[in-house]
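With one protein chain removed, the remaining protein chains of the complex are shown where they sit.
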Amino acid sequence: MKFTLKLLAAVSVITMGFAGPGAAQDKTKLEVFHAWAGHQRFHKPIAEEFMAQNPDIEIEFRAPGADYGAAHLSVLRASLADDLPDVYYSGYHLLPPAARILSEREVIVPLTDFIAAEGDGWIEENYAPNIIALGAVDGVQYAMPFNASTPIVHYNADLIRQAGGDAENLPTNWDELIELAAKINALGDETYGMSYDAHNFWDDWLFQALIKQAGGRMMNEDETAVAWNNEIGLDAMKLAVRFVEEGGMPLITKEESVTLFCAGKKGIHFTSTASVRRFGECSEGNFEYVTGTYPVTDTENGGVPTGGNAAMILTSDKKKQEAAWRFVKFVSGPKGQEIAVLGSGYMPTNKLAAGPDYLGDHYENFPNWTTSLKQIERAQTWYGYPGTNSVKIGRVQMEIFAELMNGDLTPEAALEAMVAETEALLPRN
Amino acid sequence: MSTTAEPFAPQGASTESLSVTFHRLGKFGRLALTHALLLSGVVFVMLPIIWMLLTSMKPGNEIFSAGLDVLPKNPQPVANYTYALTSIPLMRMMLNGAIVCGGILIVQLLTSIPCAYALAKIKFRAAPWVFSLVLLGLCIPIQVPALPLYLALANLGLLNTYFALMLPFFLSVFAIFLFRQFFKSFPDEIIQAARVDGMSEFEIVWRVVTPAAWPAIAAFSIFSITAHWNDLYWPLIVISKDSLATPPLGVAFFFDPESGTDFGSLMAAATIISAPLVIAFLVAQRQFIQGITMTGVK
Partner (left out) sequence: MIGTSPEGVARQELTQARYGYAFALPAMLLIFGIILGPSLVVIGISLTDYELGALDWRWVGLGNYQEMLGDRTFWRSISNTFTYVAILVPSAVLLGLAVAIMVHARTRTKRIYEVIYFLPVTTTLVAMAIVWNFVLHSKIGPVNAVIVALGFEPIGFFSDRDVVLFSLALIALWQLIGFNMILFIAGLSAIPQDLYEAAAVDGADGWVDRFLRVTWPMLGPTTMFVVVTTTITAFKVFDTVAVLTNGGPRGASEVLLFSIYLEGFEYFRMGYASALTVAFLTFILLFSVVQAWVIDRNVHYR
């Protein structure tokens, strides 16, 4: 039955293609695919709003990928089977491999012409230059940034006060932050000062933050050697050791770390701004939860890496491409971003979304949500190493980082090992 | 029904003295010891399940409290369970799950029982080879043949069908192996008697041997159903339509480590989708008892 229906649908689409527009079927159907089942919470309302405004287009979601990696694999598999979705949200760190492979197969649609057709100044009006750059690969705009998040600092204000700190004026540099963590840690056996889970995160996001906040970059200009085999890298190592030795960071898994913060047993927790919704919920009635910007050593050039995902178009059908662009424009537009932000805690990728017509009121009422906006101009790309070993490099680095934090390696030895292991995984020319 | 079978089976060497000590305990003492051991196991088994049930009744801010303070203060079971049932088509997912599990199980039994019988009771030259292949098949996790299978289904235009959900599991090598082990202890003289009576091998399989294997069939059915009911890997590969989603996709809906998992609803959904399996088990339990009477008769 289902199969027959699908066949009929396929046949009707084909015949419609021959008959041209004006055939009986007038709705363009778009299949949309994203990662994280929990993200349906905002993807579905956005699609409903879009369909209400564009009755000629119908949005249908594919069952979401379990995470960014699973979604990436699923799209690559679908490209082999000629069964691609029309619109796909790729994690930023997987955008370069996805765009390269899919453009080699000539299935990804560069957005250059669509953007040009929107007229001069449209990009500038809607997107900050550093944000729109998140969707570009090898100089071509392949995707529109949808969700964006930077690391921020999550605080337990009750513990800050108990430790004699000032919850109104949060630390602005690392020394202040570690000092505060030490005080909180001294409150008792059951309380922990802070955690910076760079040693067992999903990837190298938090490590990149330590380099970028000091104004460093991950690789040199011509991408032949790592650019943190210097004071910046060494400072990052020393900082990590201080988190443990002075700040009282427990060496536990990242999930345990989150749970510990939710249970009100930890003063300072570093993670994405996307967690404000979750922490707001788990802290409710238990402790006062506040957020602060990520401390930067180099206030001039220091930055933070950006996580999240961007929407790309993967259909060869001209009519669908047209419809897909309208959809992608909408989701990365102010209304789409308003819904996405409220459903998560991500920061908006569209400049207009933060304005009074959209998120202005919400930001006024929930100041914890604005922290990421305060550091939006610091948002940099989440660097992907050349070659195909980017993810593996992140994992190898994390293991060395864990040995460093555990006290098995000195900062100097850890830096040396990290440089050597990273460069061994870079392509050899 | 099983009063003569004695409880407790240590694997130690000094069984003799253990046996003596055990005897001295007396009937009541032995019973008490057995129950004490079983109950300590029950605590281990139930702890996570109780935590799951309690969480399914908690609001978001009560999930993580330190130590042994685990009871919900402001229980909201209705809100969590209603949300789990209304925000996603959980009932539809369970229906899909039932169709898929049922289809898989029927084909598995039809293909594995004859093969297992052939391996256990019929002499044919290829038998050792067949058994080796079965062992090999048992070792290969679904992740290995997944990509070629996906491409084949895509080429046939069969993605997003119940058939695609079932295909990789139509043969259970686990079942062949399990039934082979059971059929081996089936008395040969009964089979010979049936042959003398003029029954064909086909009739012997389905009318003589299979009815005696009810405990094994019941046990296998339980495992087959629980495995495919809770499988998240394969459905995510071949299904992209909500209307064909299976139950674990419903639980995954509430899971979002990035921006916050809805723990209460997730545990509620998990509890709801476990319920049919518990019921299936209760049904299978009867088959165990039936099996005992069957084999006890002869």
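Just so it is clear, A and B label the chains in written order, and each chain counts residues from 1 on its own.
Everything below uses one rule, namely that a residue touches a chain if its C-beta (ideal position, glycine included) is under 8 Å from a C-beta of that chain, and two chains touch if they have at least 3 such contacts.
These figures come from a predicted structure and were not determined experimentally.
**Student:** Write down which of B:M57, B:L90, B:A154 or B:L178 is the residue touching the left-out chain.
**Tutor:** For the chain that is not drawn, the touching residue is B:L178.
**Student:** Consider the whole complex, including the chain that is not shown, and state which of B:I106, B:V130 or B:L156 touches that chain.
**Tutor:** Touching the chain that is not displayed is residue B:V130.
**Student:** Return the single residue from A:I115, A:A133, A:L234 or A:I252 that touches the missing chain.
**Tutor:** Residue touching the chain left out of view: A:I252.
**Student:** In the complete complex, the non-displayed chain touches which residues of subunit B?
**Tutor:** Touch set of subunit B with respect to the missing chain: 1-11, 15-16, 18-19, 22-23, 34-35, 37-38, 41-42, 44-49, 51-52, 55, 63-64, 66-68, 70, 110-112, 114-115, 117-119, 122-127, 130, 132-141, 143-149, 152, 167-168, 170-171, 173-174, 176-178, 181-182, 184-185, 187-189, 192, 195-196, 201-202, 205, 212-213, 215-216, 218-219, 222-223, 226, 230, 232, 247-248, 251-252, 255, 261, 263, 266-267, 269-270, 273-274, 277-278, 281-282, 285, 288-289, 291-292, 295-296, 298.
**Student:** Pick out the residues on subunit A that sit against the missing chain.
**Tutor:** 69-70, 72-73, 76-77, 79-80, 97, 101-102, 104-105, 190, 192, 200, 202, 250-253, 255-256, 259-260, 263, 265, 388-389, 391-392, 395, 399, 402-403, 406
Just so it is clear, only the chains that are shown with their structure count from here on.
**Student:** Could you give the separation in Å between the centres of subunit A and subunit B, each centre being the mean of its C-alpha atoms?
**Tutor:** Measuring from centre to centre gives 39 Å for this pair.
**Student:** State the interface residues of subunit B toward subunit A in the complex, per the touch definition above.
**Tutor:** These residues of subunit B touch subunit A: 60-61, 63-66, 147, 150-151, 154-155, 157-163, 232, 235-237, 239-242, 244-245, 249, 252-262.
**Student:** Considering the complex alone, what residue numbers of subunit A touch subunit B?
**Tutor:** Contacts found on subunit A: 2-3, 6-7, 10, 31, 33, 36-41, 61-63, 65-66, 70, 74, 77, 80-83, 85, 149, 190, 255, 259, 262-265, 272, 274-275, 277-279, 281-286, 343-346.
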